[in-house]
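The complex appears here without one of its protein chains, the remainder shown in place.
Moving on to subunit A:
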Amino acid sequence: MLSRVAESLFWIGRYVERAEDTARLLDVHFHEVLEDPTVDEGAACAVLLTVMGVPDDVASRHRDSQAVLELLGYDDAPNSIAGALVAARQNARGAREALSAEIWQCLNSTHNALPARVAAARDFGPAPFFSYVRECAATFAGHVEASMSRDASYDALVLGRSLERVDMTARLLAARLGTGVGDEGWTSTLRACSAHDAYLRTYQQGVDARRVLEFLLVDRLFPRSVFHALCAGEEALVRLDPASGRSALDESARRAIGRARTDLEFLSAATLLDDLVERLHGLQRTVSTVSEDVTRRLFTGSAPLHWRIEEPAT
């Protein structure tokens, strides 16, 4: 498949995941601010914006939840929910022949409905908007699973989705650590990851911070855990670039993602909380390393030839 199209698919995977996870993150934030009167709204907003990598000067102008929602929810930059969905659809438009009709139609009609959804969210509150975004992402994922051949196009998309999921889950956990509320908060974090039921079934006991972190970081079976996403991304990367499986040493993407995976794999429950903030930052750095490396090595195709006048053949 074309390198350019593979790159588009990679970014479609990232943008849809980003939209979905940002909706999850904002959903948690809103519940907290609305449900708990003791929460300092300004401080919660500041933590959220920092974790999302919003520059300080911009963040200082968004100290209430409504402003945060405009910035991370409705803005047209690709770091907001709406902006990510627009960007996903733009990428899909340029790679339309590589997508099934269902996938294209899902992204296209989601995009078409955005202005009305955003307007309704401004008037009546954001909760239906968040669930709309999550439903669209679920529909998208369903069509991806059901209608795409397991070829390079699928792998590119899964790689993008997995990397973004690692990144966003790390941010979600960092935001939770930053606001530092009790078990209530951890429950809503689990809910935001659609992980509450799976968590209860796994541990069969109440919510506490250490177990939630363990579940969302290193659970082998839950698909939104960082470990699971790293494994999925690593597998997709190996299939995309079989040569990298043989000699990972001279290949930084494979090396970075593999190291992050093994770090988590052999982490004991006791040391899970040591240097956790640094660990979450490290995961984000891993994602950007892998993303850059994959772009450079896989998506640019053969190096462009020099422009030269050829002699006409006879």
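Following the convention adopted for this analysis, a contact is a pair of C-beta atoms (placed from the backbone, for glycine too) under 8 Å apart; a residue touches a chain by one contact, two chains touch by 3 or more; residues count from 1.
What we mean here is this: contacts and distances are computed from a predicted model.
**Q** Which one, "Circularly permuted ATP-grasp type 2 domain-containing protein", "Branched-chain amino acid ABC transporter permease", "Type-4 uracil-DNA glycosylase" or "Molybdopterin oxidoreductase", is the UniProt name for the chain you do not see?
**A** "Circularly permuted ATP-grasp type 2 domain-containing protein"
**Q** Touching the hidden chain in the complete assembly: which of A:Asn79, A:Asn108 or A:Ser252 does that?
**A** Looking across A:Asn79, A:Asn108 or A:Ser252, the contact with the absent chain belongs to A:Asn108.
**Q** Quick one: which of A:Ala152, A:Leu172 or A:Val238 touches the chain that's been left out?
**A** Checking each option in A:Ala152, A:Leu172 or A:Val238, the one touching the absent chain turns out to be A:Ala152.
**Q** Mind listing the subunit A residues that contact the chain we can't see here?
**A** 1-6, 93-94, 96-97, 101, 104-105, 108-109, 112, 152, 156, 240, 298-302, 304-305, 307-313
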